[in-house]
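Sharing a structure with you now.
The other protein chains are all here in position, but one chain of the complex has been omitted.
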Amino acid sequence: MARGVAETAAGLAAVARAFHARGWLLGTSGNLSAVVERQPLRIAMSASGVDKGELRPEQVLSIDEDARVVGRNGGKPSDESLLHIRIVKERGAGAVLHTHSVWNTILSDFFAADGGIKIEGYEMLKGLQGVRTHEHAEWLPIVENSQDMTALADTIGETLNKHNDAHGFLLRRHGLYSWGDNLAQAKRHIEILEFLLETIGRTLRIREQAI
Amino acid sequence: MARGVAETAAGLAAVARAFHARGWLLGTSGNLSAVVERQPLRIAMSASGVDKGELRPEQVLSIDEDARVVGRNGGKPSDESLLHIRIVKERGAGAVLHTHSVWNTILSDFFAADGGIKIEGYEMLKGLQGVRTHEHAEWLPIVENSQDMTALADTIGETLNKHNDAHGFLLRRHGLYSWGDNLAQAKRHIEILEFLLETIGRTLRIREQAI
Amino acid sequence: MARGVAETAAGLAAVARAFHARGWLLGTSGNLSAVVERQPLRIAMSASGVDKGELRPEQVLSIDEDARVVGRNGGKPSDESLLHIRIVKERGAGAVLHTHSVWNTILSDFFAADGGIKIEGYEMLKGLQGVRTHEHAEWLPIVENSQDMTALADTIGETLNKHNDAHGFLLRRHGLYSWGDNLAQAKRHIEILEFLLETIGRTLRIREQAI
Partner (left out) sequence: MARGVAETAAGLAAVARAFHARGWLLGTSGNLSAVVERQPLRIAMSASGVDKGELRPEQVLSIDEDARVVGRNGGKPSDESLLHIRIVKERGAGAVLHTHSVWNTILSDFFAADGGIKIEGYEMLKGLQGVRTHEHAEWLPIVENSQDMTALADTIGETLNKHNDAHGFLLRRHGLYSWGDNLAQAKRHIEILEFLLETIGRTLRIREQAI
């Protein structure tokens, strides 16, 4: 198992470096995880408060289903570990990624009253697992932000159940969560959703002016 | 021939990495191809669904004029192979590149009712093959998006015939296609058209406000 | 002590390179410092007028509490050394970073009449040292720009005293200052504040149009 975490850590570090370069994990924000073992559940996860542009192997922790650290690495698990674990359980995800981008922050607030953002008619949507046409309508739910992680995990569990087809969700004025069967798929989903959010954000401004 | 694909793959990977860094190929979107042999037609092309930021040689396929895989590499050809093949035949192109950028997505929708975008009066236009002055007017056609690739290839064939001088075209809410005699020229054309689309998109907003 | 500066220089160079890549230190603008020794005060600081994208160890000076160069390196200390020293003294900072970004320049002017910017309700705020919830309200003071560094240092001293909880401040049409107990924390604070300023700047434009 320790070997599994070490191997996974390199993959998480590569994604972290790439997303930090794009400005999606600035200021030690965001976090990344990947399932190493299902029975018992063991998740490799970036420790709290580390610079994602230079995530080192020893900054990747192994946690169990209660977000307790297992094994040698001594960092502190992120408060948001409970959200990662919940997503792994609800969706059977193999990897969960959470980014703080300027555009996801802005749109998570702008559309908060609607409870989510409908994204429809873009070819880019076809990159989301199971989507076969640009005519797909993706609903990206927005959940109110909170510091009570137990309550927030429950709200997210309900949201995931209510929106069975959602490939991600936004926390208001906080960030984006997405996931996948494995790390590559989770990375792909984040890139697609970030792209679409930027596209929608920039379109808003042109549309309004053109009217 | 196998050697040709292997050599070409390195060139395609370098362009893929550069464009992915600019955010033009996020989420495994877009695709890249280059002609390896004309008789019979053999095209080296990125496989479907691969991360363009880290395209590996074995993820570059050799396809024939019917988009069937030739040779060892076992990946799946992109559905859009038919579009690449059509462009190669209609234009005699040596390389075809397809990008998904935020700006090309937005403008392909914003100007859809006009059927295209007239780009005129920019020095940058001189970088397009055969253009000698900034007074050139480039018409960038916009084609409605579709998942029926056979029909779409036909529509694109007609569009290319109708607009003989066009250096590229947009698929609505989907992306940009451009090409060149070789990979370097195709790369140059994409960079120029992406630059001009961003310039036009940002100008739209300033102009409207200044009125 | 000389060894301390040399070791610190590598850390400052890495941060300088990263921030220059993001466009926050263009044209030799901005400066970076870290405390090497407290008694007597010795600060390692980037020399004036050097390219931050390629800061070399010999371009990092050791200065004393009066901003005089100590030791071998012969570059010229920045005029703004006095501001760094003042921040080190007032806040007990271990590192001080100063960036010139497009967004901090714009907002430092746009909100100048208010004397500062209130940043409230963003999860990203939790990355600032001592902040425990997104409900925190951060006041980022704006100080009028000046070329009289002695007077400016005094104004900044007063500003820091008046706003004891502030994690940074803006100089109008000039740039952002932030700091931390050590270089990693100062880097984190800059990334967070730059992120939030960009978010606020882009939100301004969408909000106005949506009304």
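Quick notes on this structure:
Going by the order they are written in, the chains are A, B and C; count residues from 1 in each one.
Basically, a residue touches a chain if its C-beta (ideal position, glycine included) is under 8 Å from a C-beta of that chain, and two chains touch if they have at least 3 such contacts.
Just so it is clear, the structure is predicted and the values come from calculations on it, not from any experiment.
For the omitted chain, the shown partners it touches in the full complex are B, C. Touch with the chain that is not drawn comes from one residue among B:R91, B:H163 or B:R188, which is B:R188.
One of C:I106, C:V131 or C:M149 touches the chain omitted from the figure, and that residue is C:I106.
Within the complete assembly, residues 23, 26-29, 49, 51, 53, 100, 102-103, 105-106, 109-110, 145, 147, 171, 173-175, 201, 204-205, 208-209 of chain C touch the chain that is not shown. Touching residues on chain B toward the chain that is not drawn are 18, 22, 121-124, 127, 132-134, 184, 187-189, 191-192, 194-195, 198-199, 202-203, 205-206, 209-210.
In this section, only the chains that are shown with their structure count from here on.
Setting chain A aside and leaving every other chain in place, the chains that still touch one another form these groups: B | C.
Note: Cα superposition of chain A onto chain B, rotation of 90 degrees, nearest 5.
Of all the chains shown, the one with its CA centroid nearest the global CA centroid is A.
Of all chains, the one whose CA centroid is most distant from that of chain C is B. Taking the mean of the C-alpha atoms as each chain's centre, chain B and chain C sit 43 Å apart.
In chain A, 205, 209 are the positions where the chain touches two or more neighbouring chains simultaneously.
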